[in-house]
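The block underneath contains the structure these notes are about, expressed in structure tokens.
Every protein chain but one is kept in place in this view of the complex.
Now for chain A:
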Amino acid sequence: MSPQAVVPPVPASTDPSLLRSFCIIAHIDHGKSTLADRMLQATGVVTPREMKAQYLDRMDIERERGITIKSQAVRMPWGMGGTDYALNMIDTPGHVDFTYEVSRSLAACEGALLLVDAAQGIEAQTLANLYLAMENDLTIIPVLNKIDLPAAQPEKYAEELGNLIGEDPDRVLRVSGKTGEGVEALLDRIVEEIPAPVGNAGEASRAMIFDSVFDTYRGVVTYVRVVDGDLKPRERIKMMSTGAEHELLEIGVISPEPKPTKGLGVGEVGYLITGVKDVRQSRVGDTVTAAHKGATEELGGYEDPKPMVFSGLFPIDGSDYPALRDALEKLQLNDAALVWEPETSAALGFGFRCGFLGLLHLEITRERLEREFDLALISTAPSVSYDVTLEDGTETVVTNPSEFPEGKIKEIREPMVSATVLAPSEFVGAIMELCQSKRGQLGGMDYLSEDRVELRYRLPLAEIVLDFFDQLKSRTKGYASLDWKAEGQEAADLVKVDLLLQGERVDAFSAITHKDKAYSYGVMMAGKLKDLIPRQQFEVPIQAAIGSRIIARENIRAMRKDVLSKCYGGDISRKRKLLEKQKEGKKRMKMVGRVEVPQEAFVAALSSDSSGEKKK
């Protein structure tokens, strides 16, 4: 007997009591997308033939990295006890950079599946989202995935999950996204346990935007959850945060392709198309209402996206600057959190100072620019936003080290984060040592189970954005997981370190660091540059300086010999080709004063990985 719905409830006329909305909270590689695929199949929304692995993750990068950047919502029919229900599965982003988007997705649900890899246990990121879900009063259904793996320890992790959410370990569901085992039972559990949405059908319409994506053919596609009233095609709607009005050109549900409907009623989840071309006109967290006799009060929880990490993006070929601008504009259509402004660097030329939600957001943006728009880019070391107060009381915000004020500084405040690290207890010492070296303050420590520990730290964001995560992983053999969220500011003893080539400051290498780390940064960068910059016809001193005080120096000796001593008949073609190549290579050199610096030197010096040092 197939449990698939016989007569699926029709959108716009579904009784809210037949609706169930849920999301899946899971760590990156714990199999969320595979399980979602299985549910699409089990409910008959996708036939096995149509199945594309990880159907919901559309972008190539998402599929390659196995992570979800943008969420989507799928409506699935499910029959149980003779009644046909409609389940809304809202796929949430799985990374720390997108906490706000996660919070909005959660706000669109009544329940959440807490999905944990039965071979790995819960991770810090999952824990953070679980707290978020509990804060939103969602019903949590704990699920262990990948029970087919030989390394699975379902007993152990069921115990851990049970303890965590105060549930009997026997109630923890066991599924395999790979084989499909347990998926039907899970769907039944969703219907049984997750509450139906509650809303007032008679009131002015209010729907919350939980995602907004740009589609080349359709313009912006906005995903909403209707809370009160209903939305109908051709209706004029209003975005309450901006007051902007649009006509509803199309309204529908995803199942799993977009299907236009006669509208969306209380508790329903679907999409809107208004013809706008820019996701910033349809912001996540905003409330949609009717333009005429609409609601007067917004649904709570809307926040402007706030960039936390800043980096300069420069085209390697200066003539790509307009192309980079176009590409950023296109990405912004789909990414309301991406902000940028033009930046000019003496060393790197024209580019853009970009603000990101976090490091992954930066990496993904950069990768998309390079891959989808075929741009070769240099990105400067990630920086954070500092509030600087000068002696004369002037206050400035510095997101770019090269804008660091020259005058007497009274105070600098830097953004702080509260970080949670989960790891096997054997690594506690190593983690504490690392956090200590990153100026962390221990907030608390708890044992999740006998051998797993949660450590809470307050850390400067600037320390996190460099290589904290890589170091954490390497010191814990990859077992530690990290979550963090912004938490205020703190005054700190910070200085700007400049790098000088032949006395000329190279703005791209300036960095704001803690006073105690300025020296090691200076020595490290001067050493790196000495290895990366080829010898010139003259001697090139490299200095690291705080203001006018030199803290480190290196010297590139003048090149004395650059000539092929033998050039007879058989050497000529080869020699010419070599010189042609070298001449061509000069085009890609950036001039710092008289010093020719190859692009690769900038790229290597700015790359955060420390492999350059290891090679020495």
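We take it that contacts are C-beta pairs under 8 Å (C-beta built on N, C-alpha and C of every residue); 3 or more make two chains touch, one makes a residue touch a chain; residues count from 1.
Note that contacts and distances are computed from a predicted model.
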Protein name as given in UniProt for the chain not displayed, "Heme chaperone HemW", "ABC transporter permease", "Transglutaminase-like putative cysteine protease" or "Cell division ATP-binding protein FtsE": "Heme chaperone HemW"
Selected residue (touches chain absent from view) among A:Gly300, A:Gly393 or A:Gly570: A:Gly570
Chain not shown: contacting residue from A:Arg234, A:Lys293 or A:Lys586: A:Lys586
Interface residues of chain A (partner: the chain not displayed): 537, 557, 559-577, 579-580, 582-584, 586-587
